[in-house]
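This part shows chain A:
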Amino acid sequence: MTNAVLKADQLSKDFNRRKIFSAISFDAASGSSLAVTGRNGSGKSTLAKILCGVLTPTSGTAVLSIDGNAISPERLHRHVGLVSPYVQMYDEFTGIENLRLAISIRGIVRKNDRQLRDLLQQFGIDDRRNDDVRTYSSGMKQRLKYAAALLHEPELLVLDEPTSNLDEQGIAAVRDVMSRQKESGILIIATNDRDDLRYADRQVTVEGEHT
Partner candidate 1 sequence: MYDFLASNQLYIVMCIVLINWFGLLAYLFRIDGRLRKLEQSTYAKDEKA
Partner candidate 2 sequence: MIRSTTGKALLSIWLTLVIVAGLAMPMVPVPRTWYELPWIPGLEQKARIILFHVPMAWVTLVAFISAMVYGIQFLKTKNLDYDLKSVNAAGLGTVFCILATVTGSIWAKFNWGSFWNWDPRETSIFILLLIYGAYFALRSSIEGAEKRAALSAAYSIIAGVTAPFFIFVMPRIMSGLHPGAKGDEGGAAPVAQLHMPPNMLVVFFASLLGFTMLYVWLFSVRMRISKLEEHH
C-alpha cells in the first residue's frame, strides 16, 4: 500500500462571479474515507472535480502527495479515479474498447484482455463487452464507468453519486469497491445517501452560498 495524502486547503470556487462554496479544508490519508455532503446545487460535484484536478479552484489548493512527494497537476490523472454523472464513455466504441482506450491514452499500466474481462465481470457487464456503449442502459454505463475508473488502481478514488442508476446487484459491486478502496487508498464519496455514508469515516459538508 502506498502512502497517499490528500490535503485540501481553503478551497473556494466561483461561477459567474457567484461563490459556489468557500473555505473548504480537510485532509485524508490512505486507509481512510471521507464523505462530502450538501444540498443539491451546493457544489459537491464541483468539489469532486477540483479534487481530481480537472477543475481549477478559484482560490485555495488541493494537493495529493504520494510517499511525501506532491503530485504535479499534469501527472495527477495517473493517481486519480473519478466516477461521476459528468463522466461519459465513448458511445461509438464497445465496452471493452472503451477500457482499452483508457489504458492506452493514460499509458501507465498494461492490462490484457483477460484482466479487462475480469474487471467487467466484477461489475456484471462482461457478456455485453462487445456491444457499443450507445446500446447500454444508464445502469450499465455507470458500471462501465467504475471499471474505467479502477483500471489504473488509483490512490485516490472519488465517487460522485456512487449508486445512482444502479440496481441491487450493482450497488453490491460498488460497496465492494468502496470497502476495498478505503483499505488500499483514499476514498471520497460525494453523496447524501445514508447507506453510502456508512462507508465514510468522516464527513465534510459543502454549504452552497446563495446570494
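Assume a residue touches a chain if its C-beta (ideal position, glycine included) is under 8 Å from a C-beta of that chain, and two chains touch if they have at least 3 such contacts; residues count from 1.
Here is how the candidates were picked: all candidates are chains of the complex that A comes from, given by their letters.
Keep in mind that this is a model prediction, so the values were computed, not measured.
One candidate among 1 or 2 touches chain A in this complex; it is 2, while the rest do not.
Chain A contributes residues 14-17, 56, 58 to its touches with candidate 2 in the complex.
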